[in-house]
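The other protein chains are all here in position, but one chain of the complex has been omitted.
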Amino acid sequence: MTGEQEFRGIESGPLFDRTWHIDRVEGAAVQGLKDTSVEPLSEPLIEVPDDLKGNLVVTSVDALVNWGRKSALWPVTFGLACCAFEMIATAMGRFDIARFGMEAFRASPRQADLMIIAGTVTWKMAPAIQRIHEQMAEPKWVISMGVCATSGGPYFGSYSVVPGVDHIIPVDVYVPGCPPRPDALLFGVMELHEKIKKYHNLRPGSRNVPGGTLAAENP
Amino acid sequence: MPIRTEPMTVNVGPQHPSTHGVFRLRITFDGEEILEVEPVFGYLHRGTEKLAEERNYVQVVTLTDRLDYVSSMINNQAYCLAVEQLLEVEPPDRGKYLRTIAAELQRIAAHLMGIGFFLQDLGTLGTPLMYCFRTREKILDLFEMLCGARITVSYLRPGGVFADAPEDFWPALDRFLTDLPGELSELEQLILENEIVMVRTRGVSTLPLDMAINSSVSGPVLRASGLAWDWRKAEPYDAYDRVEFDVPVAQNGDNYDRFWVRMQELHQSARIVRQCVEQIEPGPVRLDLPLVLRPEPGREAYGRVEASKGELAFYLFSDGGISPYRCKIRSPSLINLTVTEHLLVGWKLADMIVTLGSVDINMGEVDR
Partner (left out) sequence: MPFQALTGEALADRLAEAVPDSVERADGDCVWVEPSQIAITAQFLRDDPGLDFQFLNAISAVDFIDSFDVVYHLTSFRQQHKGVVKARLHGRESLSLPSVYEVWRGADLQEREVWDLMGIRFEGHPNMKRIMLWEGFDGHPLRKDYL
């Protein structure tokens, strides 16, 4: 240990030697996720209960809230691979995602409503994606952009690639293409808008999660 | 007497807006100063080299598109050169010129991305990046005319190119080349002599030449450190021996120089494209090779190009089968990161982001 290191209070040895335990813990998490995530998660479906159909007051409030939500979907900055460049191109002047109120790409997942999985998801990246998804506040949506995120695409069958991001987080809209053109991504966003319009927000205890398991637990 | 402080180890990435994808660093800071760095790779490792062993020689071209996804044409070129070395063939002249045009247009697009995101990292929040994307979109439109795709082009194939350029490609290319100097000078006026850019980047994170060479650094990063080495000059491939161009070199190897070299290379690339357009003549664009290629067993090839990030090479080994026995990718982005520790240690947190931007890495190529 040099005098400088001691003065600065750095532990002895290079940083990469002192991080072995972190690597092992992270590696075990990756391996655990790979071993357990064998089936795709189901899509978060929207089921309209019979007793709420035709409720004028609720539908008007729903329409207002849903309109507000769909008009300012803030995506989290989350570029993984090739598709990220088409996502950024969508945000630039020519395709101008600002028309949908989405130009505010947030660096923090806590400020974002939408996660665009733009690129190949590897098992090493999977725990990070899962964590970022968990960090996002409800209600939140996920677009799987490109065939890599949807099913592994050209990398399907590779030893390190997740065969579809829906194995680790639920996905609302899938956009095909390799990579999808910006127009295709915009179409996917519009499909998501259609989906958001169907939400029922005043259902007790539903935490704004449409249909699905969470709502079923809170009758 | 200096005050004793506690160092702090911080994790940066893999999801971080300015690590250019899924790059991750573990950094020990003393206040704002960087004491130690450990880069962590592999968050986009897709097993390209293994998958290439399961696809036939032509199908592998589609995998190369997705390595450095901002310079797909150049990746195609490196791979096709390697396959042609295996087969001992050369594409026809028109094919060579089309390849050179495509590769140089791609280099402009890739360097614009490098410059745009570098300036974004400096805190210019959008404007120069918008300018860069404006020009890049025009190049992608040209690519769409050539092959129908914007990013994953697969336009270059072993033995030539996929198809001849359509009739309306040439006037469109001409228009692009006419507009380009104006657009570039607009960007240059905005940023090249900007005082804040100068102050933030001059003399920051210098890379001495001997260290750059010893660490196998290549491309604009090497040229910024003072060595005029360009594989297009040293080992001309395709049509590069028939065109004139300069190799821009800087001396200090700091962040500004790396940025400056890329700016200058934009002009040289445009110059190469112009010469190619003048020289190109009608003729076949692709050799009549069988769809399934079978190079002789035991042959090996090292196909090398000067890609936008540095020396990109494919080391292929053939066992006589329909797919490469081994396809090793020498990726410039990964190897340029050998000097990460040297570039970052001793500088401030805010410089770290800029320095990573100036090295211009692409995660698809770093992790493969």
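Chains: A and B, in written order; residue numbering restarts at 1 for each.
In this section, contacts are C-beta pairs under 8 Å (C-beta built on N, C-alpha and C of every residue); 3 or more make two chains touch, one makes a residue touch a chain.
Everything numeric in this text was worked out from a predicted model, so none of it was measured.
Here the missing chain is touched by one residue of B:141, B:174 or B:235, and it is B:235. When the omitted chain is restored, the residue from B:172, B:213, B:277 or B:322 that touches it is B:213.
Touching the missing chain, out of B:169, B:317 or B:347, is residue B:317.
Summarising the interface, subunit B meets the missing chain with residues 41-42, 45, 47, 49-50, 211, 213-217, 227, 229, 234-235, 302, 304, 311, 313, 315, 317, 325-326, 328, 330, 334-335, 337-339, 367-368. Residues touching the missing chain, restricted to subunit A, are 14, 16-17, 20, 23-24, 26-28, 30-31, 123-124, 159-160 (touch as defined at the top).
Here is the rule we use: only the chains that are shown with their structure count from here on.
Centre to centre, using the average C-alpha position, subunit A and subunit B are separated by 29 Å. Of all residues in subunit B, those touching subunit A in their complex are 4-7, 9, 14-17, 21-22, 26, 28, 30, 35-38, 42-48, 50-51, 62-63, 65-66, 69-70, 113, 129-130, 133-134, 136-137, 150-152, 363-364. Per the touch definition, subunit A reaches subunit B in the complex via residues 7-10, 14-16, 19, 22, 77-82, 84-86, 88-89, 92-94, 107, 119-120, 122, 124-125, 128, 132, 154-155, 157-161, 178-179, 181.
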